[in-house]
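Here the complex is missing a single protein chain, while all its other protein chains stay put.
For clarity, chains are labelled A and B in written order, and residue numbers in each chain start from 1.
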Amino acid sequence: MLYLELFIQGFVQGSIYALIALGLTLVYGLLRILHVAHAALFTLGGYIGVIVTNATGSFTLAMVVAMLVVGFAGMLMYKLAYEPLLSKPPYVSLIASIALFIAAEEIFRIAFGPYGLSYQTPPLQGQIELFSDFYLKYAEILVMGLSVVLLSALAWLSMRTRTGVAWRATVTDPDMARAFGVKIQNVRYLNFFIGSSFAAAAGVLVALLNNLVEPTMGSVPSYKALAIIVLGGLGSIRGTLIAALLLGILESFGTIYIGHLLGRDAIAFAFLILVLMVRPQGLMGGKL
Amino acid sequence: MTEILHVSGVTVRFGGVCAVENVDLRINDGELIGFIGPNGAGKTTLMRVITGIVQPQDGKVFLEGVDITNKATHQRIRAGLALAQQIVQPLRAMSLLDNVALACGGEKTHHALKSMWITDISSEHNRARALLTRVGLSHVVKELPGTLPLGYLKRLEVARALALNPKLLLLDEPLAGLSQKEAASLADLISTLNADGQTILLIEHNLREVMRICPTLYVQDNGKSLAFGKAEAVMSDPNVRNAYLGVSHA
Partner (left out) sequence: MSYEITLLTTMAISVLFALSLNFITGFCGQISLGHAAFLGAGAYTSAMLSKAGVPFLMTIPAAALCAAVLGAITGLASLRVRHDFLAITTMGVGFLFVGIIRQQDFFGGEIGIAGIPGSGFGKVRFMLICVALAFTFAAFSLYVRRSWMGFVFKSIADNEDVTRVLGIDVSRYKLIAFIIGTGTAGVAGALYAHHFRFIGPDSFGFVESISVLAMVIVGGIGSVWGVIFAAALLSVLPMLVQFIDDYKLLFYSALLFSMMRFSPDGIAGLCTRLSSSISRRTTESDGNKR
């Protein structure tokens, strides 16, 4: 039973990672930028989720508002921070992104206080008993369910709509896409909107699971998300999702067996380095 | 006649595609071989096998009789190969003089720890200046590559490769992207270098110039050797004409 519990826990955690890492890989695939500041959007989503729920009592509304607002925030981040840097060498946007992330965390700390916020009346607090002694929280079910819904929606969007086709074309060959009349600018905005709103969803869900949102909650997921997208092979969506779930499960089991050696959070990086030594292009990365 | 390069039975597969299939090629000292073939013939792949950037699934590469198939690129360069690449990549933060001087400094850069103790660059600068003059760039030696036209950068690639004192000079489509006049001028330079004794393997698409300066041609199509021999004979070979269907530059 322990194994099943660990597995499901890992799956839940992996779903969160998937939602966060997706935005990161979307940006990388399109612009070759490591969008470290993405995690700040995750935290922002968490804050909005808690604030709106506390103000209106409706968790659903909070989720929608968080996703929309943060989606736009992501687009704004692209416009103000990344667009001016596109012509510079890659380390410039990486450093700028890191700077942005640290600044955002500080702003959260100054604006909302260092101790974080909680739900006044936390929603979805029940749990169901699957079999003897094994409980699954409603919140955990929501995490898994919502992730599946959102990711499927994205898959449908990218495969079956004109927008999706335009987006995939832009990722593969921007000049060609431009020649066919695709508005690259709009594709980029959409890209950031989707990635950021997914991160916001993850933020709201994590705030729900822990009943806490605090300024530095984005740090660890941000670094792990970076490890995840590299692990999956930079730019590969499928690779990212697999790596995210894999990591969630690995951490779940790993903490029990080697957690005393490394600490839970370092497991991601240990795994990453090991994989990169064997396969420098990541699990599903193309040829270097 | 010393044999400089021997490519023996080389096969390269990428996934399910066979880019190069059982190719044999020999180049003797002092020759200027034009390596031609339609797009997708596998020319660049073979070039990469010779330089070591790509490993063949089958076959071997010999430089002056020595098997270099398992050697790393920088080792092959030290053994006597030099490459001027299709997409020019000058070192952008340095002047042309420094670009070539670095190439001249092979003895000084060979041992990494020893290189720390050497600061004298005058002899390399002198050699570099001579080489840049030889390729017609003496008037821009102090310039940074960023401001210079493509034709100049192509010549820089050649000068840098020559600086390595190669036994075999590999030129990958040096005339690509140049105007007719620039291409003819660069082709003349290549011909002069060969007349001075440099062994050259020239990959090119520009058949007009290749026919003009190369006494010997090697043709590849779909990864397979198609023809090898004197230029006129090769170009009148019906197989070669078929492969180049529709091309009428000769």
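As a working rule, a residue touches a chain if its C-beta (ideal position, glycine included) is under 8 Å from a C-beta of that chain, and two chains touch if they have at least 3 such contacts.
These figures come from a predicted structure and were not determined experimentally.
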*Any idea which chains on screen the missing one touches?*
A, B
*Per the definition of touch given earlier, which of B:I27, B:I77 or B:M235 contacts the omitted chain?*
B:I77
*Hey, which of A:L6, A:L61 or A:L85 is the one touching the hidden chain?*
A:L85
*What residues on chain A make contact with the chain left out of this view?*
28, 32, 34, 81, 84-85, 88-96, 98-103, 105-107, 110, 219, 223, 226-227, 230, 234, 259-263, 265-266, 268-270, 272-273, 276-277, 280, 282, 288
*Just the residue numbers, please: which parts of chain B touch the chain that's not shown?*
51, 73-74, 77-78, 83, 85, 89-94, 98, 102-103, 105-106, 108-110, 112-113, 115-119, 121, 160, 164
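Operating definition for what follows: only the chains that are shown with their structure count from here on.
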*How many angstrom between the C-alpha centroids of chain B and chain A?*
47
